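Take a look at this one; I'll ask things after.
Below is a slice of the complex: some chains, not all, each in place.
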């Protein structure tokens, strides 16, 4: 904890030092150029920066402790490998999840599952509870969708992931899926994070639409502190001023996360761009940035999809992409 | 529905016209400058823009229907007035909510309540369930806090509002408070919106940290469609590139909302700026922009607050601000 004060009175300095002592830190004062710098020394880790910011005479407060612990590379040096059914994320082999935005019918899902498995996908995605901006839009097949998802999973032999949006559904969903997805709008839904922390299913944690990388790791920290360390992070685009693309896929975040954290990181180029034409180049870009995998929307007939069809690949386009990704993976010393 | 196509084939045009007919719209085609413009005419209101965007040959699709209905000024011309206990929002009289970020103790809350009521506040705020970025930060007194809030409300004679963060708590909280707050992180927590829609308590709906005005009104629409039309909108700052202030208070949104919607709009200058020194000018700015009220953090001893003290006023500063706001309100033909 470093506290910078602007021309403080002796009394103001003493109050800071007293408070530091109460928090278990020894305060060390230095004067320079009209400023007083107090460095709090010791082992206290959770002291609130805001607390000191509002004390009289204080100009700024800098924490020297990383706010995330369990999610940090400092805590665990080696890469974490997360298993979900027989799918694996985080090792040398890249993991690709594919499937439709929303589960529409048994036939639609089965056809997609067969195609994406054949092309090399390790997991099937499909939404049963859909968070939609408008209450007038299709909200998903709900439990009926989960049943379809589970049946297809069994029949085709591919593990499945689906989004959970309500803490009351965590237990129910765990009966049907191999991995629980926290969507972008719920990244800071702390009631939901605390609930999935108690689950024995691995978690696919999407980045919030305007979350900093630090807030994202703090969301992972909520789940890890609660007892569930099987987390795959998923970059899916952030909100910026640019309107040509639906979101701005932030591949910087992939490179940053591989440095800061031991958790696997995958990328969603479908939501990140919003245009099917951009999925191919941005998937390759994701691999280049060091991603451990991808999650891609695939629909047997994108024109007929009930949601987000404009950002879905056909099975044919997906198969072609997977071929290209395999060659790129080899050139980078990985495999797919 | 207007569909712009770039040099389409006759077959591509026919497919669009067929689809419009299936959706109950008559397609009218015009050619200009290499583009084809198809206008879908009729009464269908909920057709999905995305559906047409992914059809072959389509360049862009423009909806000519406002996506929000019940929340729109077109639906209801006159201003809605929302009552919560004896507090009123949306009429000529401005409503000011004040109180601490978090409920810490009976004494702290009672002292604040007495002071803010004396200064002219119509409602007391206080958080019992605190959504915090870090799992290591104080998470609120929870039900114990609600009991304190209710007791102080009764004793001091002032209605109260508190944030609900979990759909499982809506019923419980309704026993203790006069108004339920949906916080910025939960503005698109649709499970929670659907739950408070069933409540008979009025809702204080804060803007999401990076929500557009349209998405915010769509969140209100979720609550109204579900049966609860007593909503007060609250601008609380959006996330931008500027780091000097905690958030960027978007007062444009106040002026826009008074034009687009009949719902009352208040402003939170405490979270919107993050600095207690800015609450005074930004409160006046909010009135200038046409806000129907304010929600301000007040703490008897900001330096000792367990959360967000740097953005709290003392009771003294709050009393001074209220005096200044009263004069401004009069100059604008309103009262406080």
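Order as written gives the chain letters A and B; numbering starts at 1 within each chain.
We adopt the following convention: contacts are C-beta pairs under 8 Å (C-beta built on N, C-alpha and C of every residue); 3 or more make two chains touch, one makes a residue touch a chain.
Model, not experiment: these values are computed from the prediction.
J.: Tell me how many copies the full complex contains, given that 2 of them appear here.
T.: Number of identical chains in the whole complex: 4.
Following the convention adopted for this analysis, only the chains that are shown with their structure count from here on.
J.: Taking each chain's centre as the mean position of its Cα atoms, how many Å separate chain A from chain B?
T.: 26
J.: Quick check: in the complex, which residue numbers of chain A touch chain B?
T.: The touching residues are 46, 48, 50-51, 53-56, 67, 131-137, 165-168, 185-186, 188-191, 209-210, 215, 218, 221-222, 225-226, 239, 276, 302-303, 305, 307-310, 312.
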